[in-house]
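Note that one protein chain of the assembly has been removed; the remaining protein chains are unaltered in position.
The chains carry the letters A and B, assigned in the order they are written, with residues numbered from 1 in each.
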Amino acid sequence: MKLGELPVGEVERLLRREGLGLAFGPARVRLRSEVGALAPALQRVYAAYPVEAPGGFYDVSARLAPAGGLRRFVRPQVSFWLDGESPFEPFPADTHLPLVEWGVNWAIAMRLNQHLLLHAGVVERGGRAVLLPALPASGKSTLTAALASRGYRLLSDEFGVVRLGDALLLPMPRPVALKNESIAIIRAFAPGAVIGPEFPKTRKGTVAHLAPDAASVAARHTPAAPALIVFPKYTPGIGVEVEPAPKARAFAQLSVNAFNYELLGPAGFDAVGAIVSRCGCYQLRFGDLDAAIEQIGRLLG
Amino acid sequence: MKMKVSRRRLIQGALATPMVLTVRSAAGTGAALGSAGACRVVDRDRYRDGQVKKSLLSTNDETIKYVRKEYKVGEIRKKSNKAVESGHYLLGDDGFYWKVVRSGDNCDVTKSSFTTTSHEWHKDVRKEYGLRGFDSTYSQHKWIWEKPDYSPLTGSCWSSLKV
Partner (left out) sequence: MDPARALATRFRLVQHPDLRILTFDGESLVFNPRLWHTHFLNASAGLILECLGEAPASAAELAALLVDEAGRPALPPDQIATALAELAGLRLIEPDDAAAAA
């Protein structure tokens, strides 16, 4: 049964009792929550996900709980708990979903070290995957969301999960975190897209989450071969400009920006090397999403 | 050793002072997620150079890095007379067998006195999954076995267990 098919009361019951299990592909996550408002928000952005049976192994067991003491009532806050420990400062209670998403991201980045974790959006078409490394002000999430809205399979907007050994990309299609202006841009670009509630006043401004589509979720156990690396840079006022990126420099940028490249040592080096060897590498400056998508399609072939 | 006679040619237009840069992570995890430092996995059997080991370890590390690991748990027996030991064990890379005791949600792992010298694997019983955490000293690290209420099942610490 998919999460979107359950009555919201049942979702809330699962969160309060045995936990809500979700299998993201290479990572299994179980969530519990004593914060009632989380259930409908979670259900909206994870609607396509099957609910996992409570047993079995979970890489991440997380819990959202109201902060103790006065903060339970006065400007209430919520805390994120991971295996009995609370790694972050509490958040305002009305930013529950962003806290869960960031907390789970953090836990995955800490734990999924049997794979190389690139900081990148990843989409796929025709069996060929496009990596969009997340450099500052790149517009990576907006571009990833736009590509996913135009027929590309979403593998992830945050983690390029690289299987060591064969350097295939493993999908982990979770909600795409849109911030500030990007929310309106994607609403206009893809009017049929399912976007969760907006959370103003987070530490990154206003945040909302684009739900992954059902096809991407259904294919979350199907790896993809890397074919194209595109370093995006959002540049207002232009259409699209593209130039080849020297591969050695692409290697350096990918590895510097990975979550656990240094941890993995030679295995990480080999994985990045395999990806760069197999992929065309380009810098892409874009101000127009349609033009960017068309250009990426041409590069992908 | 004789030098190769073949001559090298530099790519035209690329005559440049030799340059060596070290690619430094922007504390990938740290920059993206705000945590401090990163722990590196060191295979102690292979990197016995103390200087290398020291350079690998962040001195500012407050974060434990985890790797998901599947372990075989089973029965062991004495090599001498094939007598099967009671209980279930997993094999550490220090050559010792570690006793695994599951009791409902609880799991405890303790080092036994049995080694690969005195004992051998008898049969598989099940698999256990854990998250193995490495701290900055590498010699102390913790397990988190899967458990429904999110607290670590065991505080067992042991050193030199390979990933």
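A few remarks follow.
Basically, a residue touches a chain if its C-beta (ideal position, glycine included) is under 8 Å from a C-beta of that chain, and two chains touch if they have at least 3 such contacts.
This is a predicted model, so every value here is computed, not measured.
Shown chains touched by the hidden one, complex as a whole: A, B.
Touch with the chain that is not drawn comes from one residue among A:R72, A:K201, A:H221 or A:R249, which is A:R249.
In the complete assembly, the contact with the undisplayed chain comes from A:G273, out of A:P76, A:P92, A:G273 or A:G297. What subunit B contributes to its contact with the hidden chain is residues 1-4, 7-12, 14-23, 40, 49, 52, 55-56.
Subunit A meets the missing chain through residues 246-249, 251-252, 255, 261-262, 265-266, 269-270, 273, 276-277.
Everything below uses one rule, namely that only the chains that are shown with their structure count from here on.
One finds 27 Å separating the Cα centroids of subunit A and subunit B. Against subunit B, in their complex, subunit A makes its touches with residues 18-19, 32, 54, 56-59, 61-63, 81-84, 87, 102, 105-106, 109-114, 119, 134, 252, 255-265. Subunit B contributes residues 23-26, 28-29, 32-33, 35, 38-41, 63-69, 129, 131, 144, 146-152 to its touches with subunit A in the complex.
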